[in-house]
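Shown below is the structure under consideration.
The other protein chains are all here in position, but one chain of the complex has been omitted.
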């Protein structure tokens, strides 16, 4: 689960990482009030779960409350890489002397947390890594031994920070960031930029924070932060129905059981010349009711022209899937969708017979995954 | 640092291990008041840093406040294995259905914390280990991975606890005891007995708690608990003077530099037929001032008849030690003590010359450790 | 021979008295796996269709000689079950449970790797050595014994490829589902090493997917250490960046973890990558002739 800047900063504050004072606002008027309360110039920042908001005009300096209201009006409703701005973070403006970068991520390859630090902050870290790799200090932490003070020293001295007061402040932030990373089950905590003010104060000017979904049960307060308006509305609906669904931009609806087979099915549809409309994993259980829910989710996407069921039964029983398809056809308006069905594995024959016995013209059985994909692509083309 | 029962129970309470309500008392009157406040029958328990207080009459049941006052009168001032009772812990009496044993210690051999649990509680654990080893469950915890719930299950099921409510309560206590062990830098946390009341409630009826002296800087509140009245008065004085000193029961005062050489010197004095009065380590530095302090400590012991300086100079410089001896002779009343001095290692010749130049009859130089010990034993015998 | 599971496997199921543990445990036994024990705290002394249940894994080892643990307990208790198995001296741990917090697995991984335990999963379908033993949820009936070693991050995709192989008359030495989480107990490299050392395995099929860099590492490892032919399939060419595709580990972050990148890394090391499961199976058949 990705957090908004203001949420990540809330977590930073909890572990003692310095951030600027700020207020949330969802209307230009609230932005004005926030600026009044904060006093002095403020920065009006779009809260969106994507990068590049600065270039897209989502971050603006405002000299006074009236200006804050005007800038808020500009930014609210902006579409930034497909994310519409509903929320603003109004923050006291900071003078910036230098911009650094600090992050800790989950290094899956090394199976260890990885710190990265550079004094070349304020730009994308990938760019630093590519153009000036020596300026980027990378350091792993042993997950059992945990954080040790030398880690902070290696980052700070290795990164070339020379001022002793800065060294000390950054070392403290490094240790606290590790605590945030572990305590909040984070997969990523990034501070970019980590700024030094003209007065020599170091603080986090932005936050990028990703929490492990599997760890959320330990953090009910963070789990409540999930913003249904942030995701695609169909994905939000899918989450409510407990259906694993990712929207793509095509016209062939895809259902499979299992994530790997699901990804492969999407690929094979593309390989057959089609454009998959989604990724959808029925999951291990694959009850008839689950099939109805998944079809309800998929058909919310108005682009869908045909549907391809690709089931390889293991725990999932093909007869159950077949019953689910028939139940959905009764309960939902499925008249627009030809359905291609490929069943194999557990109880596949029974499943095929159930569908055949239903004698419906809109159900198209196919014997293999590849043939099924081809047929679904063909039918989507015919329906377009 | 060993803690009193009431101090250990305070730490138990902090981590959530159930203990009975109680009050401290240092006079019979306070014991009466405590019993009144607690209500009902109480147990009056001598607070001493040694075992076997029960057999010595240091733990008594009192039916009412008047009885508590009487029992307190009996117990205060008792000498239990050389420890005089100054403090009592007045605790609400518990009905005991069963007595178990639970501890966690620092297993130096395995370099891991070691849990021990048995349902045969209430007796010395060494006895259980010897007579009924199968009844004692021993289980290590990996210090980096830390406590895992299965550890508690192995102890509880392995120990043969059958009641599910007891299993659950003990498992929780096991986890909390581990937390106490780590959080308070303990070397030993022992609950004996861990009782089950007739109502099925599990709680710690006693506590034995040893905190690592080197970890005390993290626990200033615990460090303050050190009771100067608990130790031998000369040892307490030595602690104030920062002299490493252990009182023994002989008449040859021993000073050496280094713990190993100190122990060895004590042994060699005994080997030479004498009775060492103490172990005393001058430490690595061995300044003249330190020598004066150590001599002041040693001569507080009225049994001392002669003193043996055994110095092998490494960092310690023998000339400095010699100067310290002469300074002490000037500043302290050392007239009763013949002093045997063996100097070797760094600046030994200069040290020997300094002593020789002083031309004192009460200083007896010897060339080897063994000869020095023999001479000191001989002089102690002559002085007796 | 085969790897991880064989005729010497003595399986204990953690969570045998739960509905999933019972269903799959007994299914594994019905296949011929030597299921010697179950573990459920508080249910020691009971049995599940004749399989004795113990309170602790240590008891299952001492009393029933268990040497392999199959974990079906819920996510919040699964990591504890892993530690328990490792500390009881179990040499092979297979964990089916999904949604284990990544930080918990990270610590557990560091711990059991130091102990030399073979761990498969979590969030995996398990391991099947056809004709010998099955531990997990892989539908054994669609596989037959043979010379193809199959290792995959995914369950159903493995069945799909296995099925295509079976239809071409090819069998498997062992099928290993390493799991789709960010931290899994055994990587492709770990399993490749075992297949390389296994006499029964003649050819290895590696089934990868987007996310992480295990496929890239596997490619490098194969080039240096594997003498047997290796073929591959990668799922997720159509996946958009930044979205997890069902598995917590299947996510493209920035420019890393893409299917195309993995395909190129594999091909650069001479490992042919099939475009569809069907094509991979055909490629295997050609090599095995």
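In order of appearance the chains are A, B and C, and numbering begins at 1 in each one.
Methods note: a contact is a pair of C-beta atoms (placed from the backbone, for glycine too) under 8 Å apart; a residue touches a chain by one contact, two chains touch by 3 or more.
Since the model is a prediction, treat every value here as computed from it, not as a measurement.
In the whole complex the chain that is left out makes contact with A, B.
Across the entire complex, the residue among B:16, B:77, B:143 or B:273 in touch with the chain not shown is B:143.
Among A:27, A:132, A:148 or A:229, only A:148 touches the chain left out of the display.
Among B:21, B:61, B:84 or B:259, only B:259 touches the chain left out of the display.
For chain A, the residues touching the absent chain in the complete assembly are 142, 144-145, 148-150, 153-154, 157-158, 164, 167. Seen across the whole complex, the unshown chain contacts chain B at 106, 108-109, 111-113, 126, 142-144, 182, 185, 187, 212-215, 217-218, 244, 246, 248, 256-264, 266-271, 276, 279, 281, 284, 312-316, 344-346, 368-370.
Note that only the chains that are shown with their structure count from here on.
Taking each chain's centre as the mean of its C-alpha atoms, the one that lies farthest from the centre of chain A is B.
Inter-chain centre distance (chain A to chain C, centres taken as mean C-alpha positions): 27 Å. Along chain C, residues 107, 111 each make contact with two or more other chains.
Among all residues of chain B, those that touch two or more other chains are 144-145.
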